[in-house]
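What follows is a single structure, and I will ask about it in a moment.
For this view, one protein chain was removed and the others were kept in their places.
Letters A and B mark the chains as written, and numbering starts fresh at 1 in each.
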Amino acid sequence: MERFDEAWQLLAKVRAKRPLIHCMTNYVTAGDVANMILAAGASPVMADGIAEVEEITELSQALVLNIGTLKAAAVDAMLLAGKRAVELGHPVVFDPVGAGASRFRTEIARQILRDVRCTVIRGNASEIGVLAGGRTRPRGVDADERELLTGENRQEQTAAARKLSRETGAVIVMTGPRDLIVDENRTCLVGNGVPMLGRVTGTGCMLDGIIAAFLAAGQDDGGEPRFWQTVYAVAAAGICGELAAQKTLASGGGTGSFRMYLMDEMSNLNDRQIKEEARIEV
Amino acid sequence: MERFDEAWQLLAKVRAKRPLIHCMTNYVTAGDVANMILAAGASPVMADGIAEVEEITELSQALVLNIGTLKAAAVDAMLLAGKRAVELGHPVVFDPVGAGASRFRTEIARQILRDVRCTVIRGNASEIGVLAGGRTRPRGVDADERELLTGENRQEQTAAARKLSRETGAVIVMTGPRDLIVDENRTCLVGNGVPMLGRVTGTGCMLDGIIAAFLAAGQDDGGEPRFWQTVYAVAAAGICGELAAQKTLASGGGTGSFRMYLMDEMSNLNDRQIKEEARIEV
Partner (left out) sequence: MERFDEAWQLLAKVRAKRPLIHCMTNYVTAGDVANMILAAGASPVMADGIAEVEEITELSQALVLNIGTLKAAAVDAMLLAGKRAVELGHPVVFDPVGAGASRFRTEIARQILRDVRCTVIRGNASEIGVLAGGRTRPRGVDADERELLTGENRQEQTAAARKLSRETGAVIVMTGPRDLIVDENRTCLVGNGVPMLGRVTGTGCMLDGIIAAFLAAGQDDGGEPRFWQTVYAVAAAGICGELAAQKTLASGGGTGSFRMYLMDEMSNLNDRQIKEEARIEV
């Protein structure tokens, strides 16, 4: 388990450093992403106008690129911010929402991958598969259930993620019933999380923000801990999902309560809980 | 009561089929609309870039067009998606938010009605009245209280809705204290719902999504059940409002709690409850 057991106290670092996370994201979940970043202890700045993105990136400590509702006119701003973040050595988290669902999204996602060296790419099995050159038309923005990470297709999915990691240099996070995290040499499954996370919009986008906050807080950690920092962030988010589901069940609530508790749990989470509750399989 | 009593089990069908609902909607309530569609058991995809809307429509099973914050530059994308949806035989739910509040909105709404054969048009008394050619300047995006569905003006409002239905071929949903659903031959009042639904933004937009999900799930039902499917969806949404208001009252909450409970109730609702609690007047 290499670096996961070390006492990173990454969440405590987020709260101590309060890194500024520049988010260029979709209008559907932007508010929830901002609130989740705040709940984790970091500070969000949502800015996507081409006139200012470079300056905002310079003020920030990490960048999130999410193409959930991207328009053609906004692509250049995303590329500009991405390139500036890479020059500055900032972690860049890229979410290719719906890659494969339209030629436009697939092309834009590929262009971002060509032009911006991303630190982490987070998507579902469809999106990662498309970007790794496999399939081309998934079902909408959610992973088709046939594409879930099951025993049958796990090998294929891990291969796709590894291929994408090799081509991009990024850590790949393929979220699903279990979350697969892969880089060129390492593979890890995170078993935290609950099905209800799929019944609230933007839980993937919120995870983008959490990963970015954790990477920003861990910037000065020695070595190449990006992989394990990402695993740690994914586990943290999944644990919040589990705790929120318990509260939802206990209160007789539904997806509305769950969404609120998810935010509550992240704002109340600590590193000890993450270490105790994380279900990591290497 | 014609078709309402039949055992449609429409909500169960939504959950079994998980139809993909393409939403071109406003940025104010997009997140709540997505979450409400998920709560009902369907799957939302919010996409409005002209470069991709046709493809997204092709992947989907229904389309929602909502002009809540529409800009001139985005009209063409809406028309393109609408036409493609009609070609494919998808249900199209159109919400002429604020029609009459500005010449721009009124004209855009009329253009959509000319170019796209909508399945359902949902608005308040002002919006429907304007589109039926009656009045021209309502008060903002909410129905003026003087325009509420009361005994005095009910006949006039029914006539306006019927006229719009005849001109467009759509089922008309005029929401208010009681919701009026009209097509060329039928008229129905749904008595479910509570005043607090008017104190949370986007409950109309959320209803658009619910109607679209129900229509998509009921696509293969024989005959012409669009009218009754719509009535069923309107009743379901109103019942969630009633249940949410009860929980809000019991917990001493306000409009914030109510908004959360509304989502909870939809995610926990079942067809039996809809049938038992629906207050339909034909």
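As a working rule, a contact is a pair of C-beta atoms (placed from the backbone, for glycine too) under 8 Å apart; a residue touches a chain by one contact, two chains touch by 3 or more.
For clarity, every value in this text was computed on a predicted model and none was experimentally measured.
K.L.:
Looking at A:V92, A:L131 or A:L262, which residue reaches the missing chain?
P.N.:
A:L262
K.L.:
With the missing chain put back, one of B:D32, B:E52, B:D95 or B:E127 would touch it. Which one?
P.N.:
Of these options, the touching residue for the absent chain is B:D32.
K.L.:
Can you list, in ascending order, the subunit A residues touching the missing chain?
P.N.:
Residues 20, 27, 30-31, 34-35, 38-39, 43-52, 55-56, 59-60, 259-268 of subunit A touch the chain absent from view.
K.L.:
Residue by residue, what part of subunit B touches the chain that was omitted?
P.N.:
Listed in rising order, the touching residues are 26-29, 31-32, 68-72, 98, 101-105, 137, 139-142, 199-202, 253-257, 259-260.
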